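In what follows, a single structure is set out as structure tokens and then discussed.
Only a single protein chain was left out; the remaining protein chains are all shown in position.
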Amino acid sequence: MTTTVTAPEATGRQEPAAPRHRKRRPKLPYALLIPAIATLLIGLGYPVTWQIINSFKEYGLAQQFGQPAEFIGLQNYLDLFTDSVFWTIALRSVAFMAGTALLTMGIGIALALLMKAIPAWSRIVLQVAMLLAWAMPIVAQMTVANWLIDDRNGVVNYVLSLIPGVDYIGHNWLIEPLSFFGVAMTIITWASVPFVAFSVYAGLTQVSEEVLEAASLDGASRSQTLRMVIVPIIRPVLVILLLLQLIWDLRVFAQIQLLQDFGAAGERYDLLGTYIYGLGIGQSQFGMAAAAAMVVMALTLAISWGYVRNMIKEDQES
Amino acid sequence: MKKTMIGATAFAAAGAIALAGCSTASDSGSDSSPAASDTAAAAEDITLWLAGTDTPEALIEYLKTEYTDVNGGSLTVEQIGWGDLISSLTTALPDSENTPDVAEVGNTQAATFTTVGAFMDLTDHYEELGGDSLLPGFVEAGSIGDSVYALPYYFGSRAVFYRQDIYEAAGVEVPTTLAEYTEVNKKMLDEGVGGAYLAGRDWRSAISWIFANGGDIAEYDGSEWHATLDSPEAIAGVEQWQELFETGNVAQPTDDDTTTYSAINDDFLSGTPASSTLAPSWATWTLGDFDEETEGYVWNSETFGVYALPGVDGGAAPVFAGGSNIGVSAATQHVDGALDLMEIIFSDEYQTMLAENGMGPANLDFADTYIENSTFEGVNEIAFEAASNAKLTPAAAGWASVEEAGIMEDFFQAVAEGGDVTKLAVEANAKIDELING
Partner (left out) sequence: MNRTILRAGGATLAVVLAAIWAFPVYWMINTSFQTPATINKLSPTFLPLDGTLKNYREVLADNSFSAALGMSLTVTAIALVLCVLYAVLAALAIARFRFRGRKTFVLAIIVVQMLPAEAMFIAQYKMLASANLLNSVIGVTVIYLAMVVPFTTWMLRGFVAGVPVDLEEAAMIDGCTRMGAFRRVTFPLLAPGLVASGVFAFVQVWNEFALASIILTENQKATLPLWLRDFAQTSNLGVTEWGQVMAGSVLVAIPVIVFFMIVQGRMAQGLVGGAVKG
């Protein structure tokens, strides 16, 4: 995973070798790409084409049942852009993405630093616990979470109610939208911190003792060492992790959908993923859903454009 | 749909007699009867989609055996979870290669699929399958004009389940008007013995107040549906519900219908249990005293009781009827088999079995059996009474979308939180109007 960030640089370093092969085996790279390209064409070719075409069509339940779908030009897109609900949800998604990704990164990095500093036995205890959390399938995660916050028998409400003067028995966490997204953010953070912590920890183990000793000989304080020595070394790892968290948290679908299944549904509880799903599968506005999907793709691309452009550029230079 | 029928007829006319297996169409649908298909000897393997696990295993087995006896082919039954039902029907029903031949659909979703032509026209078979004995409200939900597409499968209704002991302790009688229901609950709550438990987001219960006051969710003006939550009748109903909620109710505005029904059991709420709740008739097996041995709840007629929600001027209020419809896919390639199955479903035997298993039979001729087979005394009679003047949600193409969007839940929660009913009704109307016409 972490390698993805390093890819451009690594490629850059070894690239001199490449041109030599070009003349020798011009067909080999194409042959190597055949299975991957075939997979993409078979699995995505038709659906993506369908989606692009239907984003310009009036396509609802009636069309699904055989009515001809008419081209309506940019109408779906215009409807979408003038719909305050869509923008509210888009903003909410971006906020949710930023919050969750930063929280995950913050906790993950802190845990990695902690793992570096503590005795081996306690590190292993922590790693095993996090591995368990990481291994929980999403549906199981959400089912268990729903049981933990069950309004009547949930252990969370029980423990909170032990605090004198607090009565949380019967409190439903999934009705108030803020509380709903708080729960979602907590679960997603809980589940994604292990990956960040393990990756950053793996990065930290590569910071050699000599470097650290040299730093302390030079009179650097702990925080200075962290800031000026450690962070620069693991920076590429951090960048790629952050990018991945951002992409994943913007696209989050399964967790929100499952939480809606358990609790309240409706646009107040939607992020972009569930919104598109609701438009299409729920309300049978397939044309609109296709248009929304295209817009979300553009949005994701816009957010990560800096990184993508950088990567392509480095790639070309190499 | 027409295309399929014509194709099927042509196929039959071509003299393709010895057709068997899955991709056969053997006969034109219009004149099929068990006798006809027997002579045609065209055994067809068909698929039935049932919603969730509501239909008991024994009934499914019966359908399978009976179908093989009648048709010779085999019947495959898939249970599609309620949560996946709409998406699965949306994708599969138009697809003649993969469509279920017969499919159950929630009664409030029936109109949506009927309007787009997902189901085959059953008007010619209507009499055979029960005719006017079939539950009228549900038939209407599955009809367009005079043509019938989706028939009732089973119904359930809502009734007030209450605690006799609490009513006695508070010295109150079973109310006879809707206003009295509020008063009685206010009195009990004031005396600290537990009020009603009506969840703020349980709109399926709350709309009974709109219906009882003569209002409706939406009306059809001949070309389009318009939400009518702001009609004087509807507003009166919602305000009456709001008063009950604020003065005689122990549930929270944010509660939903997942917890409602057990609130009158002991030990469910901290403190005293709720004195009554409005629950579907099939909720009975979750109500009663906890039984250590079976780890389930057992109805105890000493402490528990049931009555129909009273109307504004007495009698029973028209409550919301739950249940489902069933129809033959318009894209089916096995019209005969599907019709054979429909005949089995609407046969006396199967309707009796439904009734005996506590599901309101589609055919009201079997109401007596249903009433006799109450899981405990009287509840099915009350449920039946309520169902006979029960109302459904609008039979509009877009109603399923309205439900999907959670508009009704949000509306009643806001009302329960003490909001201005007229203002909220106008807002909810606008949201419903956007979706209800599909």
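As written, the chains take the letters A and B, and residue 1 is the first residue of each chain.
Note that in this section contacts are C-beta pairs under 8 Å (C-beta built on N, C-alpha and C of every residue); 3 or more make two chains touch, one makes a residue touch a chain.
Note that the structure is a prediction, hence the values are computed from the model and not measured.
A.B. asks: Of the listed residues A:126, A:160 or A:212, which contacts the missing chain in the full complex?
C.D. replies: With A:126, A:160 or A:212 as choices, the missing chain is touched by A:126.
A.B. asks: Out of A:114, A:160, A:220 or A:242, which is the one that touches the chain we can't see?
C.D. replies: Considering all chains, including the one not shown, the answer is A:114.
A.B. asks: Touching the hidden chain in the complete assembly: which of A:51, A:100 or A:225 does that?
C.D. replies: Of the candidates A:51, A:100 or A:225, A:51 is in touch with the missing chain.
A.B. asks: Extract the touching residues of chain B with respect to the undisplayed chain.
C.D. replies: Residues of chain B in contact with the hidden chain: 49, 52-54, 78-84, 87-88, 90-92, 95, 97-98, 257-262, 267, 270, 280, 282-283, 285-286, 290, 292, 295.
A.B. asks: Given the full complex, what residues of chain A touch the hidden partner chain?
C.D. replies: Given the touch definition above, chain A has residues 1-7, 9-11, 14, 17-19, 21-22, 24-26, 28-30, 32-33, 35-37, 39-40, 42-44, 46-48, 50-51, 54, 64, 111, 114-115, 117-119, 121-123, 125-126, 128-141, 143-148, 150, 152-153, 155, 158, 169, 190, 193-194, 198-199, 202-203, 205-206, 233-237, 247, 251, 253-254, 257-258, 261, 272-274, 276-277, 279-281, 286, 289-290, 292-293, 296-297, 300-301, 304, 308, 311-312, 315-316 touching the missing chain.
As a convention for this text, only the chains that are shown with their structure count from here on.
A.B. asks: I'd like to verify one number: the distance from the centre of chain A to the centre of chain B, where each centre is the average of its C-alpha atoms, in whole angstrom.
C.D. replies: Once rounded, the distance between the two centres reads 40 Å.
A.B. asks: Which residues of chain A touch chain B once you look at their complex with the stated criterion?
C.D. replies: 60-62, 64-67, 151-152, 169-170, 172, 175-176, 261, 263-269, 278, 281-285
A.B. asks: State the interface residues of chain B toward chain A in the complex, per the touch definition above.
C.D. replies: Chain B residues touching chain A: 83, 86-87, 90, 93-94, 112, 115-118, 201, 252, 254-256, 259, 268-270, 330, 397-398, 400-401, 404-407, 409-410, 413, 435, 438.
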